[in-house]
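Yeah, one chain of the complex is gone here, protein chain that is, but the others are all in their spots.
Order of writing sets the chain letters: A, B and C. Residues in each chain are counted from 1.
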Amino acid sequence: MNAKSTVEIVTEWDIVAARQLGRNEAKAIGFGAVDQARITTAISELARNIYLYARSGEVTIERISNEEKVGLRIIAADKGPGISNLKKVMEDGYSTSGGLGAGLPGVKRLMDTMDIQSHVGNGTTIVIEKWVK
Amino acid sequence: MNAKSTVEIVTEWDIVAARQLGRNEAKAIGFGAVDQARITTAISELARNIYLYARSGEVTIERISNEEKVGLRIIAADKGPGISNLKKVMEDGYSTSGGLGAGLPGVKRLMDTMDIQSHVGNGTTIVIEKWVK
Amino acid sequence: MKELQTQYQKILSDFLANQTERNLYIGQNFIRQLIQKKVAPEEVINIHKYAIEQIYPDLPEDISHSYDFLIEIMVHFGLTLKEHQSLLEQQEELRMEMNVATKIQNMILRTTVPMLNQIDIGMLSVPIRKMNGDYVHFLNNNNSVVSVAVTDVVGKGVPAALCMSMVKYGLDTLEYATKDPSYILEVLNRIIEKSVDDSMFVSMFYGTYNIKESKFTYGSAGHEPAIYYNARKNTFFDLESKGLLLGVMPEVTYPQYDIHLEDNDFIIMITDGVTDFRKQGELDPRDVIKNLALSCNHLSAQKMCEEMYTYLKNLPDFELEDDFTVVIFKK
Partner (left out) sequence: MKELQTQYQKILSDFLANQTERNLYIGQNFIRQLIQKKVAPEEVINIHKYAIEQIYPDLPEDISHSYDFLIEIMVHFGLTLKEHQSLLEQQEELRMEMNVATKIQNMILRTTVPMLNQIDIGMLSVPIRKMNGDYVHFLNNNNSVVSVAVTDVVGKGVPAALCMSMVKYGLDTLEYATKDPSYILEVLNRIIEKSVDDSMFVSMFYGTYNIKESKFTYGSAGHEPAIYYNARKNTFFDLESKGLLLGVMPEVTYPQYDIHLEDNDFIIMITDGVTDFRKQGELDPRDVIKNLALSCNHLSAQKMCEEMYTYLKNLPDFELEDDFTVVIFKK
């Protein structure tokens, strides 16, 4: 029974709504305080990107499970400009994060897995997952 | 009237004594909590180096002042092996700090100024200063 | 600092009063600013401690002291972060240095594709990093003989680029020598074996085309075999040659072979970066390339090169991990 909820990202406060949803789900599944904070931060980064760079998009939060464990899958999808140089965007460095360590490499480190599908002019879909250990 | 006290570094607990002295002096002069912690950490690093690499040495803590402000000067002196490649030791990187950011570059960043005199076979003298802002 | 203190205290007390997600979001945004202003984590704990003491004047003294402990241990995190800033600056400097180095390297390895009537030549070489570890060297002497050396240094980055300079240097010195692939490979092998680091090796495919006789003579040193398409028989042939990588042992001989080219024949010379993808169903990479070449055979040699690159780059499996070089000779 996979619970799944979507938040549309249009205004900056939709970012907060997506965070809230993520934190509630994370707490409900059994993530500890630190992981709740990390998942929420990851959602915040992805939603912020949608808000800043794509005209609109949505964040979907889905409970996932396999035989051994449970977890959360977050899908951030938009019809924005798309990422032209994926390799460059995933590189660490001043240019991508302003020394903050944030950006997509940062999101990848907060979660267990990250998958990016993006084409110029066709939008971006990012799927991140984290499992309760 | 420059107060000046010296702690001889022979055992690991002498490091603690040097820290204590440094913290007291820092507090007395008017350094805030964060700077007290930084000065103490710097003293700790220097004293640790003496304890680990030189047979013995001493840490001297001295109050300093000019027309505008007051501060602390710490002198860590030993008759150990000396530093052969000063440039390399002051470089950042995995080899010097094990990713901890500590080591001499770290000490330099905790304080306002640092001066090193060292010759192979003749020991090392490091002088660090910090002023109350 | 006082300003930051006041702001933080407001954000924190809002959070403690309402505990909404919005407060946390505002808090994180505030911290981002602090980090960019290079405020250290131990300073943040201190600001937090002071704010808590203001918000709860009856705070037990022990709790106050516990923050002092936290400040002390955060100093080490702060040190690591300061080292981080320093490394970022170093990284920027190095990045700029490598940019200039790449420009120079590109100039040193610049090569012009010969434009001839009797044979259509195309070339495309795309490096995987800034500096290209593949190198194509054309030689066109008085329009009677056109030669090409397709070289791949084993390794990437700066060392490979320097090694390549040595290869170009060797090829330049051999400019007026006889064009036999056997001889060229033998001499280059000796130069590289002697001059370069023991761990650097070079693969090379060397071909020389005699225009009057339409004869293509080739030899190879541990290089990805070239592909020859015979139009009349509508068949592909692999142009292999037994020959050791250049630079391994001092005395090595390299066999050479001839092909007679007829109209509509073509030869594809590549480096191993081109075949570096998984089987597409039943076809292994070289078959894919052969089919691909046939399908755009109506185009010029240069356009064929570009088509192949675009097609392969967009294959779902194809993660370009090596320098990509393709040279086509088309009669």
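Details
The working rule: a contact is a pair of C-beta atoms (placed from the backbone, for glycine too) under 8 Å apart; a residue touches a chain by one contact, two chains touch by 3 or more.
Just so it is clear, the model here is predicted, and its values are computed rather than measured.
Under the touch definition stated at the start, the shown chains contacted by the missing one in the entire complex are A, B, C.
When the full complex is taken into account, the listed residue touching the unshown chain is C:I31, out of C:I31, C:V113, C:V126 or C:V248.
Interface with the hidden chain, as seen from subunit A, comprises residues 32-34, 37-38, 40-41, 92-93, 97, 99-102, 105-106, 109-110. If you put the missing chain back, the residues of subunit B touching it would be 13, 15-17, 19-20, 23, 40-41, 44, 93-94, 98-100, 102.
With the whole complex as reference, residues 12, 15-16, 19, 23-24, 27-28, 30-32, 35, 41, 44-45, 48, 52, 56, 59-60, 62-63, 65-66, 69-70, 72-77, 80-81, 83-84, 87-88, 90-91, 94, 97-98, 100-101, 103-105, 107-108, 155, 157-159, 161-163, 165-166, 169, 172, 195-197, 199-200 of subunit C touch the missing chain.
We take it that only the chains that are shown with their structure count from here on.
A straight line joining the Cα centres of subunit A and subunit B is 45 Å long. With touch defined as above, subunit B holds no residue shared between interfaces to two or more other chains. In subunit C, 84 are the positions where the chain touches two or more neighbouring chains simultaneously.
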